[in-house]
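For this view, one protein chain was removed and the others were kept in their places.
Entry: chain A
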Amino acid sequence: SSNEHKLNFKKSKEACLSYIQDALLQKQWKRAAEFLTCYVESLEKDYSREHVGPSEMIWRIGTEILWHHSQNGMKEFSCFMEQMKTLGVKRYLKVCLEHVFHLLCNGQIDEAYQNLSLAESWRFGEQTAIQDKEMKLIQAYRGLLDYYSWSKQKNILLDHGEDGFSDLSVEQEMHGYFRKAAVNLKEIIKIPGVWDLFVKCYVDLLEFYGDHNEAHQVLNEYAYNSKFPANPNAHVYLYQFLKRQGESKKSLISALKILHDIVPSHELMIDFNTMLQKSKKRKKRRLGLEVIFAALDYAGWKENAKAWNCLARQMKQIVISEKYLDWIKQEWNSRKDWWPAFHFSRYLAKRNWQENKSLSYEKALVAGILLGKGCKYFKYVSQQGCKAQLKRFRVLKKFVNRHNPVYLRISG
């Protein structure tokens, strides 16, 4: 006989869970609470074979409900979290950590710090070793909060300025925070992962105390260690650091190279192209052209006058020198099918002219070179420009007319 339809404890609770899920998705907190009340007795039954047991369910669902719909605010929330901590030893640190996050979101920095310290001192036999990762995270976040305190003290010091003596205690405190923060931040960034905020803070500390070597090493590791996941920000941080340190163009360029590979549309591509354009090395200049073309492939750059300016400048240079026209040809090959409609339509010509004359100027130059003097964009803009008696547009017109054969060579 088929007893599959028989209603039993397990099925009843499964149904209960799906009602909770529906209610949560529709943000019906009261209803979710209603069903959760009926679900909690699952705790009395053992589900250790299941992947996610009732205690975890209740923790996560309860957190959601209380976060959005609590009558007594954070007090009730914290009370609930404390209960959840006792529910599952295997999850203790995780619950602590999430509790801390909620406290931080609520602006309760001090409570968060207290909880972190408490969690850090937790020991529970072999669980301590098993939950090693969570422990590291807890220490890392405490380090972060220590950095935050350090930063506050630093600002106090800077505000007071010359008044050195009475700030000795502040200074000492500040150093204390530095030491605590540094230790923990250093530890966490050793583990492969994405630690943007931690890295930034740590580097900030190191720079303040003048340990540039360490900072450089840290950033290098973060950007180039293959064990770490590819992270554009890592390269950005490194670049910014090197710039601050006044490093050579060569090292700056190498810092941005991978960024270009990962995120060709990054805003730093303008800086990158600018540096590359000016390089004496042919390869670098070639790369520069590639970089700027790649950036302008993205819709977000369409109206960026500076970017167009970079491209225009470089292309003008190439055209005038009549060397390396094949570079332009190469870049244009894969774009000639869609760039005209994407950038150089008549509609865009009108709009650009109306909204941003500099933009239209740069674009017209590029269009003129790539598509010849007969292209709609160039024609319209140069016409308008000349009508408006703007000198540079006349110059532009002349230039393009003079170099029209170039277009033929490019497009051919």
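As a convention for this text, a residue touches a chain if its C-beta (ideal position, glycine included) is under 8 Å from a C-beta of that chain, and two chains touch if they have at least 3 such contacts; residues count from 1.
Following the convention adopted for this analysis, contacts and distances are computed from a predicted model.
Engineer: Look at the options "ATP synthase subunit b", "Alkyl transferase", "Trafficking protein particle complex subunit 2-like protein" or "TATA box-binding protein-associated factor RNA polymerase I subunit B" and return the one that UniProt uses as the protein name of the missing chain.
Structural biologist: So the chain that does not appear here would be "TATA box-binding protein-associated factor RNA polymerase I subunit B", according to UniProt.
Engineer: Of A:Phe80, A:Trp195 or A:Phe272, which one is in contact with the hidden chain?
Structural biologist: Answer from the full complex: A:Phe80 touches the omitted chain.
Engineer: Over the whole complex, note the residues of chain A touching the chain we left out.
Structural biologist: These residues touch the chain not displayed: 1-3, 5-10, 12, 15-16, 18-19, 29-31, 33-38, 40-41, 43-49, 58, 62, 65-66, 69-71, 76, 80, 83, 86-87.
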